[in-house]
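Every protein chain except one is present and positioned as in the full complex.
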Amino acid sequence: MGILKTFALGGIHPKENKLSANAAIETLAIPKQAFIPMGQNLGAPSKPVVKRGDKVKTGQLLAEAGGFISTPIHSPVSGTIFKIDNILNSSGYKQPGIIINVEGDEWEESIDRTEEINSNIDYSSQEIIDKVKKSGLVGMGGATFPTYVKLMPPPGNTAEYLIINGVECEPYLTSDHRLMLEKGKEIIIGTQLLMKALKVTKAIIGIENNKPDAINHMTELVKGKEGISIMPLKVQYPQGGEKQLIKAAVNREVPSGKLPIAVGCVVQNVGTAFAIYEAVQKNKPLFERVVTVTGKAVKKPSNFLVRIGTPIKELIDAAEGLPENTGKIINGGPMMGKAINSTEIPIVKGSSGILLMENEESHRETESPCIRCSKCTYVCPMGLEPFLLSKVSKLGKFDIAEEEMIMDCIECGSCQYTCPANIPLLDYLRLGKNKTGAIIRSRGKTG
Amino acid sequence: MDNIIFIAIAALGGVGFVAAVILFFIAKKFKVYEDPNIDTVEEALPAANCGGCGFPGCRAFAEATVKSAKETKGLEGLNCPVGGNDTMQELGSILGLEVEASDPLIAVIRCNGTPTNHPAKAKYEGATSCAFAHALHGGEGGCQYSCLGLGDCEVACDFDALFMNSETGLPEVNNKCTACNACVIACPRDIIELRKRGPKDRRIFVSCVNAEKGGPAKKNCQTACIGCAKCEKVCKFDAITITSFLAYINFENCTLCRKCVEVCPTSAIWEVNFKLRKPKAEKPASVVERKASPTATEGKPIPLTVTIAAEQQPKTETKEENKDNKE
Partner (left out) sequence: MNMFTISGSPHVKSDESTKKIMYGVVIAMMPAMLVSIYFFGLQAVRVLFLAVLASLFFEWVIQKYLIKGPVTLMDGSALVTGILLAFNVPSNLPAWMIIIGALVAIGMAKMSFGGLGKNIFNPALVARVFLLVSFPVQMTSWPKPQPITEGLADVITGPTPLGIIKEGLGAGKTMSELKPEIPTYMQDFTGQMGGSMGEVSAIALILGGIYMLWKKIITWHIPVSMLATVAIFSGILWGINPEHYADPMFHMLTGGMLLGAIFMATDMVSSPMTNIGQLVFGFGVGLLTILIRIWGAYPEGVSFAILLMNAVVPLINKGFKPKRFGVKPAVTIKS
């Protein structure tokens, strides 16, 4: 294979711990009650169009988009709307959501439920985008950015490459890996649909070298498919970050503060590609996804196909229960996921995994003084100086933080991972990013 | 020899004279008129440069005051919270204006989520910053309106007036508070409010900002305001309003009758610096300070009486009573 490509700056290599890599995707039983929060995408939350007592079918529209950057939400189950109330989200804040009492599993008639693979693409670019928009698709990697927005390049920009992100650089998570192995054909068709929608001729599927089976499988499948190529990449975190992946795949650097489209690239997750296949070819809106349940103490690390709105509790039960000494539950991967404090929290469109950490590994070590070893600077994939940014953020000097380009931070956590003094670098960086962003926005309003 | 001295004096004198002439004209040409009142006003200000008035420093405030006095013949909307009434009266006399007396304010903490009242269900680890923790999670005890206890307000306070109590995990304000507003801005959850100090430093306020319905609020915190509206009904002076399941006491109308404190089922309403009530026969009266004493948890919570220790106040008797009760 020769020398494998990767991104240029920084990066770390945490222990992979892909415990569930060999567990085939299982379909999880439908829960008794589904909790569907309204804010499942980056941007404006959705607006409910149903009311208490309504009967809904699986796949029926529950809420419409609440703005330009927003997506509709479809019912993942069939049953009666129990109430529209506040439900807990993964941050522990209450936000509006719909609770549905499940009755049977009756699907909308328009959804094609056959297993047959439909590879005829007879839609125009605009039709595909409309379908994607109507199906409520968001980025499945975790960022939950509405997919259709990415498919419509702003005027003046044209897409040249479509990059499909099969990197899955987060330790532990295997949902994308399993999806590529089991739904490879669908992903390829999804990729072709995306290529058509974006009017590009070249698509690259980037897969890290720690998944040789997926690389082989996908390479087999793309044979004879015009324009699609598989690119094995060297294992390096955070290769799954858009900017890093573009650098690794086509050696282009997205300019600071710009979107990938500025260098002619559009990045989509393999999960999104699969969802696009289902949305366009099968008329099936996004209401289920693959979620990894894993952890060192988990008896049966698994990958589940789960309906949106299923409480995390059910997934943990299906993986043979919450281990005794669980100290931390993480919604997502260990590098960028969110720690949650309740198992009642539902699966949303952006949940890629549930990681249960043992008590011993779930605590931070005591902070000690910075010895200026500059390891954080070496590993930063954006070429920033985390030690400096966290310090100025702590001191409230957000003007310096802005000058030092704090807004370019992708919050990958490499700096904090590597810090020998156990300084919560990313905590302060996030704080600084938050406040600096607010200052920049307020300046935009007044000036 | 004499010649050299003469030349030196002449040359230096000449240079000095030319420079003086140039300086004279420059000074004339670029003179900026500044109202001498600005300096006088600035001297009368406390020179804390805290920004509590909304201006960047005392000088800017002085400029604004003089401008306002000249243009509007009044000091509308201008107030130095640190100097308080005295300073504003002094400014009035300097500028020849009548200044309305305003009541002194103090910061109050509208949360009573002590570890006993609001038991933690999770443990936060990370940066000691409320602003960050607020963005990260809803709170250790589940109440997303509660104090996070990481002390952003303490850091913001320039007057040694606000400290975190390590036992209750809540901030406490002492009488050094100048109502400069810094802690109010620092708090990401808007828990701190500036309220009038009240006569003899007595005040009543709702020590909760939870806008949830009663049930969920009470589930997380024993002393949450559940929006039951008992206080609203018992108040004869229309001082209490309830918006989104949260009572708010308007200080203007409040007569400090303390009826609301008695009826509040969750002890969310606080009275500060009042004399202790006479104990009723059937219920053991006790002083519940911010540190949760065991009596607060058993049975129906007792009305709260809080004393804020202050040197200049005749509070000794209350303190003694406190002691007696504890024994």
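The letters A and B name the chains in turn, as written, and every chain counts its residues from 1.
Keep in mind that, in the parts below, a residue touches a chain if its C-beta (ideal position, glycine included) is under 8 Å from a C-beta of that chain, and two chains touch if they have at least 3 such contacts.
None of the values given here were measured: they were computed from a predicted structure.
Undergrad: May I ask which residue of B:53, B:80, B:95 or B:122 touches the chain that does not appear here?
TA: Counting the whole complex, the residue in contact with the absent chain is B:122.
Undergrad: Among A:171, A:240, A:271 or A:350, which residue is in contact with the omitted chain in the full complex?
TA: A:171
Undergrad: Where the complex has a chain not shown, which of A:22, A:80 or A:374 is the residue touching it?
TA: A:374
Undergrad: Which of A:75, A:239 or A:416 touches the chain that is not shown?
TA: A:416
Undergrad: Which parts of chain A face the unshown chain closely enough to count as touching?
TA: Contacting residues on chain A, toward the hidden partner: 8-9, 12, 14-15, 92, 160, 171, 243, 247, 251-256, 258, 263-264, 322, 326-330, 332, 334-341, 355, 357, 361-365, 368-375, 377-378, 380-385, 387-388, 404-405, 408, 411, 413-414, 416-422, 424, 426-427, 430.
Undergrad: List the residues of chain B that touch the chain left out of this view.
TA: Here the touching residues of chain B are 120-127, 132, 136-137, 140.
Following the convention adopted for this analysis, only the chains that are shown with their structure count from here on.
Undergrad: Roughly how many whole angstrom separate the Cα centroids of chain A and chain B?
TA: Taking the average C-alpha coordinate of chain A and of chain B, the gap between them is 43 Å.
Undergrad: Considering the complex alone, what residue numbers of chain A touch chain B?
TA: On the chain A side, the touching residues are 86, 88, 91-94, 339, 341-342, 363-364, 394, 424, 427-428, 430-431, 434-435.
Undergrad: So in the complex, which bits of chain B are touching chain A?
TA: That would be residues 121-122, 125-127, 129, 131-132, 135-139, 142, 144, 212, 216 of chain B.
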